[in-house]
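As you look at this complex, bear in mind that one protein chain is not there, while each of the others sits in place.
And now, chain A:
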Amino acid sequence: MNAAATPMIETERLGKTWPGATRPAVDGVSLRVARGTCCALIGPSGCGKTTLLRMLNRLVEPDTGAIRLDGADALRADPVRLRRGIGYVIQNVGLFPHRDVAANIATVPRLLGWKRARIEARVDAVLSLVGLDPAEYRHRNPRQLSGGQAQRVGVARALAADPPVLLMDEPFGAVDPLQRARLQVELLRLLRELGKTVVIVTHDVEEAVLLGDSVAVMRDGRLVQHAPPAALLAAPADDFVAAFLGADRLLKRLALLPAEAAIADPPPPPDTLSPGTHPPGAHPSGALPIGASLRDALAAMLERDARALPLAGGGVVTLESLFAAARAAPAAGPPDGRPASATPGMAGGAALD
């Protein structure tokens, strides 16, 4: 078997019933997360997301089923050693209030017996990684951090020993929407850079489709659908998933598709461009910037009352070509394994260190 084909995280009919509960909190969940990808776990409150996540690092012992991490039986590993190899960001950050930021981040490296100089260098490195100036924040007390800064330190602490697997339970639960959006974008960049295998719990659909290479939807302890975000939004498995994704799910999906995917071919005659817009080259400021999504394109058309828009990178998007592109995008991807949307550069274990 080739190593890249082995999922980094694999659960098989995993189940957990809490003592005294009438039905399982997690019920026969089989989930595969490919190496170097991020799986976003969503579902309504109480559907078992946290319980499932905590079974992956054995903070909760499953009643039934199997867990394999990088092909090895996790239920037979020593839980303490297992956890030192898995980054974990808990739902409430949970920084140690009696330790400064540096000591918080150094927790796992210390448990692993790293040398002092190596720990200090690593603390500074991960602080920079999460966008905090080491000189300023190293010796801060957790009480002297804003909610967003504390979340960043929580992420830095989980990254400290450079674990190949990262589990995050609503890492941005406690910050305002603006901060949240910034943190999401930064985390996305970080995950792409580091090539970690990640399971991130959220109940925010936008966050899930932004961060996840695949999205797993849970309901009442069961996994109801696991698919790449664009495929999920295009083809929800049932009414529950459709309702959970929201009536605007197709609009959300447009945000995932690049505007370049809808370049009209052949280009429309120049007179179809409304008076509010200009051909590319003449007024490049009127063109859609590179990296814009189809949602941005649609928004711009509405704003300018135009049925066609030039792209800064060349080409023109029309309302018709936009609709065609939205239809043509693959309706369904593989339920697990490498999602179609992930960049090939991140495939395999090469990105892991």
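Basically, a residue touches a chain if its C-beta (ideal position, glycine included) is under 8 Å from a C-beta of that chain, and two chains touch if they have at least 3 such contacts; residues count from 1.
Methods note: contacts and distances are computed from a predicted model.
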Chain left out of the displayed complex - its UniProt protein name, from "L-lactate dehydrogenase complex protein LldE", "ABC transmembrane type-1 domain-containing protein", "ABC transporter permease subunit" or "Benzoyl-CoA-dihydrodiol lyase": "ABC transporter permease subunit"
Hidden partner chain, touching residue among A:Pro19, A:Pro97 or A:Pro177: A:Pro97
Where the unshown chain meets chain A, residue by residue: 54, 57, 59, 80-85, 88, 90-98, 107-108, 111, 141, 143, 157
